[in-house]
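Data block below; observations after.
Shown here: the complex without one of its protein chains, the others still in place.
Chains here go by letter, A and B, matching the order in which they are written, and residues are numbered from 1 within each.
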Amino acid sequence: MNWRAPLAFLGVGLLLGLLPWLRERLDFPVFYLVFLYFVFFWAAQASSWNMLTGYSGYFSFGQGAFYGVGVYTTATLVDKFDFNFLASLPLAGVTAALLGLGVGFAVFRLRKLRGELFALLTLAVALVIAAVVRNVDIIDGGYGVPLGQVPYPEFLGDYSTMLYLLGLTIALLTVFVAYAIQHSRLGQGLFAIRDDEAVAEGLGVPTFRYKMIVLAISCFFAGLSGGLHALQINYVAVESVFNIRVPLFVILMSILGGRRHWLGPVIGAAIIHTLSDRFSSARLEFLNQIIIGSLLIVMILFVREGIFARLQRRVWFSLALFAGVLAVQVLGGIGERLITQIAIAMLALIATLLIPDAVYQRLFGRARIPC
Amino acid sequence: MQLIGQALISGILIGGLYGTLAIGLTLTWGMLKVINLSHFSFAILAGYLTYQLSTTFGMNPFLTMLVTVPLLFLAGVGLQWFFEAFHVDEFMSLLVTFGLFIILESLMQWFWTADHLIISRAQNPLLGVSLWVGPFAVPILQLASFLAAVLISGLTMYLLHRTYTGKALRALAQDREIAGAFGVDYRRSALLLSGLAAAYAAVAGAFIGMIYGVTPSAAIEWLPVIFAVVILGGLADAFGAFAAGMIIGVTNHVTSAVSDAGMAPLVTFVVLILALLLKPEGLFARRSSE
Partner (left out) sequence: MLVCENLTRKFGGLSALAGASLSVAEGEILGLVGPNGSGKSTLINVISGHFAPNVGRISFRGRDITGREPHWITALGIARTYQIPRPFHTMTTLENVAVGCMFGRSRDGVARARQQARRWLEITGLAAYANAPVQKLNLHQRRFLELARALACGADLLLLDEVLAGLNPTEVEASIEMIRRIHERGVSIVIVEHIMRVVVSLSHRLVVLDQGRVIAEGAPQEVMRDPTVIGAYLGRDYAGGH
């Protein structure tokens, strides 16, 4: 990893960080800030999940547990103990990481733990945590935690701007760490573990240590992002925090985007959130889940490597298609909101990406191989 | 004391229902190497159909099984056919059925709304009616579901151990290639087994509809408990599923009786975690693990 990468991330961060300032100048609705906050939130969640599952191959159904622990750590500290909000965030991450380490210590010690059992185990942990939270009065006790009157850092601007900027920072950090891991020894070791753990061990990869490390990092960011999100949720309750949404979405986003590369979950997050948001606003909520379920099935069956991998082979075609469909809508005045137009362009892009390589090559000649 | 005694009885009875729902899952997982999360959706769907048929057509809830069981049997066959056609392996099946699960949940919500639907007493006169054995109440519907569970477990064990198809399936589960070399037709047996599992889900779903009523999110409420039963009982073990169902049922109810109801799921999940860590092959496993 060279110095160019951190700089690039910083650059993207600065650019995106300018948006709130731009909003004041150009006066476009705050909706866009909120929308992007959610994209950042999901990018952080999906990236953190993928660091563990995508890189190491240990499939986790427990994202809900680590995210939820983060949410409730912040909520409890801030509401019940008058803790400073900003200071509670790293603690939210650390608490989640400690939970993860506990699970990992119990689980990774077992030599013959099959992948499916790990998945079920993490699901069970999530359910246990939810039950504990619901029963322990100091945390929730079934009453929920109201965060409406919580003092938040004013130096970052107003409420939406503050959420946006913090969300951006956390997402950037998470995705950068995912990038860094992928290009490091840790990453190569994890990929080896994913492909063949016994052989990896035989070659000297410290499998237990690496799995614990990536688990801790993954949980830390899940919790960190969750802590911030507590403020967004406002009224924190067990049913809304520990439901199937977070674990489901991170799985889908990573599978859609691609699990082998750090950009996969980010792309998946952007696409799924955009589509989901548009369905909600069009009052087609039930369609939301049906489309998502179908998408999951289609991706698993037909595009196992995810969108990003395919995208890499059809870069120019895909970019041109996306820009083209978007331009047609914008110039032709079709559709009211920019986000809806983007969503349509995304759907068009996904549709073309489903075309199998064999057919694509016959139509458009040799696919581009990335360097 | 009486509280605990009652809890024991209730626990055993509901354990039967757990077993019924778990047997289908444990069979397909253990023998077909398919982790079918949509198994729960099938059951709840059957529950909804039971509700609908009783309420709209005045059918006796028990008789609705004549409709739902064959219907879901076909669904099970269809699902397995799909898996074979797309060469879905164990892990993919988990994700694919996950997708199916959320699709079905959405469809059920769209069709029947999110309301909690339960068959009215007019159509279901046995609702809430109990036999009294001394100081203990034995709800008739739960008793019926327990008896159904006994029948189903017995039937399954007979099928697996006494019939040719059953033995063939057990052989295939152990070593597919060798069994195939002996001329065992995998496809037909697999389709039948999947259909049977779905049929069992239909039976369980009918009782769930009669006793508890249904909501779209019911499927996910039953999921963790049943997985605990499956793991505890051991894969592909019909007797194990039945026995584990009762163990968990009793643990659940006794915990509720002794402390408060919120602790019961906690205890179940902790049991599940311990089972996964200590004896992943199930409490009743007879073969030694690899």
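One rule holds in what follows: a residue touches a chain if its C-beta (ideal position, glycine included) is under 8 Å from a C-beta of that chain, and two chains touch if they have at least 3 such contacts.
Remember, it's a predicted structure, so these values are computed and weren't measured experimentally.
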{"item": "Shown chains touched by the chain that is not drawn here", "value": "A"}
{"item": "Given A:Leu22, A:Val199 or A:Ile334, the one touching the chain that is not displayed", "value": "A:Val199"}
{"item": "Interface with the undisplayed chain - residues on chain A", "value": "183-185, 188-189, 191-192, 194-196, 198-207, 260"}
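FYI, only the chains that are shown with their structure count from here on.
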{"item": "Complex interface listing, chain B residues touching chain A", "value": "35, 86, 88, 90-92, 94-96, 98-103, 105-107, 109-110, 220, 224, 227-228, 231, 260, 262-263, 265-266, 269-270, 272-273, 276-277, 280, 289-290"}
{"item": "Chain A residues within the chain B interface of the complex", "value": "59, 106-107, 110, 112-117, 119-121, 123-125, 127-128, 131-132, 134-135, 142, 244, 248, 251, 255, 286-290, 292-297, 300-301"}
